[in-house]
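A quick write-up on the structure given underneath.
For this view, one protein chain was removed and the others were kept in their places.
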Amino acid sequence: MARVVVDVMPKPEILDPQGQAVANALPRLGFDGITAVRQGKHFELEVADDVDDATLAKIAETFLANPVIEDWTVRRVEA
Amino acid sequence: MARVVVDVMPKPEILDPQGQAVANALPRLGFDGITAVRQGKHFELEVADDVDDATLAKIAETFLANPVIEDWTVRRVEA
Amino acid sequence: MSNVDTVKNAEATPDQEQPYKELGLKDDEYARIKEILGRRPTDAELAMYSVMWSEHCSYKSSKVHLKYFGETTTDEMRSKMLAGIGENAGVVDIGDGWAVTFKVESHNHPSYVEPYQGAATGVGGIVRDILAMGARPLAVMDPLRFGKPDAEDTKRVVLGIVAGVGGYGNCLGLPNIGGEVVFDESYQGNPLVNALCVGAMKVEDLHLAHASGAGNKVILYGARTGLDGIGGVSVLASETFDDSAGKRKKLPSVQVGDPFTEKVLIECSLELFEKGIVVGIQDLGGAGLSCATSELASAGDGGMHVWLERVPLRATGMTPAEILSSESQERMCAVVEPHNVDAFMEVCRKWDVIATEIGEVTEGDRLVITYHDEVVVDVPPRTVAHEGPVYDRPIQRPADQDELQANTPDSLPRPANDELLELIKTQAASPNLASKRWVTQQYDRYVRGGTVLAQPSDGGMIRIGEETHRGVALSTDCNGRYTKLDPYEGAKLALAEAYRNVSTTGATPVAVTNCLNFGSPEDPAVMWQFEQAVKGLADGCAELGIPVTGGNVSFYNQTGSTAILPTPVVGVLGVIDDVRRRIPTGIGAEAGETLLLLGE
């Protein structure tokens, strides 16, 4: 068993209303110095040892992310 | 300027319908060997250098996450 | 700045080659632009003309046919009409001092590429059209067409489109009061997302898009301008395409909607209207600022000067052509008298809406756009907005039309008596006839508390005047298979069905909108379908005595050389003076009801 983390983020050129809402709210809450925020998704997968990187990439690319508007990264972490 | 990543995840004891939906769908799509999936949020913040760790923790704890149902982590990464 | 193509530069380099073909302009169209300007266009001008003269914005293939709507509309039919074809949306007087505006528009192709965002921004666009008439948007409807129900891709498309319509409309607080869900193979790879919005205002608050009065200010408000939807125009930027970091600028392939920004934009605009500080207003939809500035100027009595560097941007290194063509969502453009600018800005601040004075109405008759003091556009606005090319395209009744019509149900085997039950079960379970609850359950139909009828009723109905109980009913309908068999009769049938659905609610039909979804206008057979459908719809309207007040044409709905079923979606608006007298759909509400069959 391995733990795999997939992060999915809106592409930089795509409007990110979620990140924008957070960025706009922070100064109102008294937090200054945060100049930009982008918000995406974070998946944690428990993966059998025989699942290879190519498969994980395929899962991210075809299912967890929508490549039309999102970028993704996959990394294996300590469980 | 530093880049800070905040990950927010549903607490283990809280139902995670989104993660569950992903976990259920994977075998149907022909991906086997993924035994569990949890889905949370991933934030990337551009932060001025004078924002300290305590402030970042406070942003995560009081705003980006809802500690009633979510855990969070903060880490600084290379920009 | 040095590589911005200015008017001066264009005059000095008359023979410079320009990528007009890549922008979709024909040789003679490009020649006409040169003739209008007396020189070659600048990059920014070329960008403007090419989007504004596109099929989508100029109606160049449909104009000659759409004229027929006007020709068949009598003065009597027109008597309740306050605004008609040519405005952002049609407006009818419904009595008690209320005016109602409604329109349906397509967002087909983007909804195939990215179903959720395509459908969401489709709803956002039509809502801004209604807002631009000065009305409060009150409800939406969504006639949808999908491919084969069991095709794998259909699932992606259906899930995304329904969630997108719901996601955007729910977040705007607009009840969804009806629509259609139809599955047919011909829409595989080409789903139809038509979105209708209806709004209301007091008759005296009607706002028409025009920029009159020299000295008046042009204010852009709403979201920032990004690189959205400028795909085609990027060919103009070959030299300036590298941004400071030396990387190619990335163009978003999809526009992402921000319904929250739109909701705030709506409330902000309505407060501006209420305060009476808006002279003219225009939404930014397809063709963005190109469209808004040229249409505002063209409909006014003067010219306009726009300072393009003032436009608040979301992306770095945008060229003037890109700023002008950007289709970033959730933006509006208003014309305001100078003494009202402060009050205008105050309202925008209250709603946290970014507002920027980007231009001024001028004495002359030119639209002049400068970028850091250099003139990048200097054109007669009418030539951009209203005097685009017009085509009378070849029309040819398809060779197999007779064969198609000859293939009648008479040749089908009759089911035996003991097969009837199975047949009914099969039919009831078929996706086109089954309950649409899976879809409608994702739409808020209660918000605003004015919904009198929604699903599963034949027509939707909302209350307009809370004190008087006056209301309107709406239905959209179309059967593409009938229309394929006989486009003239098919369009009439779509009208008749929508008319009946509105009548059965207890309302009196008063006006018609439409969204004409067809294949390629360059195919003479498609053009024939189109011409026939327009005739059928117009003739039907004349018979029923209600006018077409507006609509939308969507061509090029085809996969390869196969066109979709011709799909002229017809929306009918009816008025009811007391919504408490509405007639709910369905039988069995009370014991002892009598069932009557009307008609033949």
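Think of it as A, B and C in the order they're written, each chain with its own count starting at 1.
Convention: a contact is a pair of C-beta atoms (placed from the backbone, for glycine too) under 8 Å apart; a residue touches a chain by one contact, two chains touch by 3 or more.
Throughout what follows, contacts and distances are computed from a predicted model.
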| item | value |
| --- | --- |
| Absent chain [UniProt protein name; select from "Peptide/nickel transport system permease protein", "Phosphoribosylformylglycinamidine synthase subunit PurQ", "Amino acid ABC transporter ATP-binding protein" or "Acetoin:2,6-dichlorophenolindophenol oxidoreductase subunit alpha"] | "Phosphoribosylformylglycinamidine synthase subunit PurQ" |
| Visible contact partners (per top-of-document touch definition) of the missing chain | A, B, C |
| Candidates C:P19, C:G97, C:P149 or C:G173 - the one touching the absent chain | C:G173 |
| Among C:K67, C:K250 or C:R580, the residue in touch with the chain that has been omitted | C:R580 |
| Chain not shown: contacting residue from C:Y68, C:W351 or C:Y391 | C:W351 |
| Hidden partner chain, residues of chain C it touches | 163, 166-167, 170-173, 258-261, 263-264, 267, 351-352, 440-452, 463, 466, 579-580 |
| Chain not shown, touching residues in chain B | 10, 13-15, 17-18, 21, 63-64, 66, 68-69 |
| Where the missing chain touches chain A, by residue | 17-18, 20-22, 25, 28-29, 39 |
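Heads up, the rule we're going with is that only the chains that are shown with their structure count from here on.
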| item | value |
| --- | --- |
| Distance from chain B to chain A - Cα centre to Cα centre, in angstrom | 9 |
| Multi-chain contact sites of chain C, meaning residues that touch two or more partners | none |
| Sequence positions of chain B contacting 2 or more other chains | none |
| Touching residues on chain C, where the partner in the complex is chain A | 113-114, 117, 223, 226-228, 249-258, 260-261, 314-315, 328-329, 352 |
| Chain B to chain A touching residues, read off their complex | 1, 7-9, 19, 22, 25-26, 29, 31-48, 50-51, 55, 58-59, 62-64 |
| Complex contact set, residues of chain A against chain C | 10-17, 20-21, 24, 66, 68-69 |
